[in-house]
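Apart from one protein chain that is not included, each protein chain of the complex appears where it belongs.
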Amino acid sequence: MRLFGLFAVLVTGALLLYGVKDFPHYGAADSPANGGIVPRYYLENTMKDARVPNAVTTTLADYRGYDTMFETSVVFTAGVAIFAILRVFGGDRNRHHPDSLRIRGDQFRIIVGTTSRLLIAPIQLFALYVLAHGHHSPGGGFQGGVIIGASFLLLSVARNLGESLTRLPEQRFFTLGATGVLIYAGIGLLCLLLGHHFLDYRALQHVLPGVSPEMARSHGILGVEIGVAITVSSIMFAIYANLSTRGELKKGL
Amino acid sequence: MIWQFDTLILLLLLVAAVVSLRLRDLLAASVVFGIYSFLMCLLWAEMAAVDVAFTEAAVGAGVSALFMIATVYQTTRKSSD
Partner (left out) sequence: MHFLNEHIIPFFNYWIYVIIMMLGLHAMIVKRNLIKKLIGMSIFSTAIILFYVSIGVNNGGDIQGGKPGETHGNIPVIEHELAQEASHDPSTIDHRRYANPLPHVLMLTAIVVGVATLGVGLAVTLRIYRDYDSIEEDEILAKIAAAPARQTDD
């Protein structure tokens, strides 16, 4: 197996390196990827179509909105799959004690507990800032959602998993995960019901009072980013809760 | 696009990948995997891909390394290779 693995890797590497010599030079401005029509359109029209200076956010949520919707559903499906793989329903639960990792951190409990208590609320506030400023600076739905999830993980690691589970019990985090995907698809469906295409946010000008079509697109982008953030944050915590207790959600790290 | 910085970070990345795969202790391998993620984030920030660097810093170094440490806690810590 080792010899076959080495041989396969060497052959693949040699073929890839043979292909490298046809690449354009690193960072060339006239390479086919940089000078094509599509990125030029995205950069030039991001202000005109949606009044959003961040070209990456408007491409992600508006021009390529389908991809982002299915990616959100992939994250939710991964959370459900982990639950389905690890959960034992009744019957045979062999309590197996892990023989390996003893965390002897009791003498650090004051430092870790105090620091985490000071840090968790500003982390969540910063995550909301990142989510709301996705239009004007790097940021957006994914980053904000992952940071909120990471704040729950910090609470679980610094204190007890049970403490964060009392704040966000199991039924609630799966409901929130589904709610985020529903918000995204719901905004798309609302645009369809109002007479435009699916995920064509210009239809929102009929619902929101007194906005131009471009500002309606900007608000639509914000709405779907909120949906993405809700799903990603709850599923990150769901994955950690299931992984660190082997599906039982009793004790943790 | 500063080539000295680029080359240094790429060589450190290679070293981090090799070390993470060779360590016998799985907890240390997860932490070196976090180092690998941070170096990737730095490289992307230097390439002007700030959204990608932000996401990798939050996901790779924060959440993904923690998932691995949680799994190592539930299984064994030593590995045979």
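All chains are identified by letter, namely A and B, in their written order; residue positions are counted from 1 within each chain.
Rule of thumb we're sticking to: a residue touches a chain if its C-beta (ideal position, glycine included) is under 8 Å from a C-beta of that chain, and two chains touch if they have at least 3 such contacts.
Everything numeric in this text was worked out from a predicted model, so none of it was measured.
Counting contacts over the entire complex, the absent chain touches A, B. Check A:64, A:172 or A:197 against the missing chain and you find that the one touching it is A:64. Residue positions on subunit A in contact with the hidden chain: 1-2, 4-6, 8-10, 12-13, 16-17, 20-21, 23, 25-31, 33-34, 38-40, 42-48, 51, 53-56, 59-60, 64, 67-68, 71, 74-75, 77-79, 81-82, 85-86, 88-89, 91-92, 94, 96, 136-138, 142, 214, 232, 235, 239, 242-243, 246-247, in rising order.
For subunit B, the list of residues touching the undisplayed chain reads 1, 6-7, 10-11, 13-14, 17-18, 20-21, 26, 29-30, 33, 36-37, 40, 43-44, 47-52, 55-56, 59-60, 63-64, 67-68, 70-72, 74-76, 79-81.
Note that in this section only the chains that are shown with their structure count from here on.
Separation between the centroids of subunit A and subunit B, computed from CA atoms only, is 19 Å.
By the touch criterion stated above, subunit A contacts subunit B in their complex at residues 27, 54, 56-57, 98-101, 103, 130, 138-140, 142-143, 146-147, 149-150, 153, 157, 236, 239-240, 243-244, 246, 252-253. Partner subunit A is touched in their complex by these residues of subunit B: 1, 27, 50-51, 54-55, 58-59, 62-63, 66-67, 70-78.
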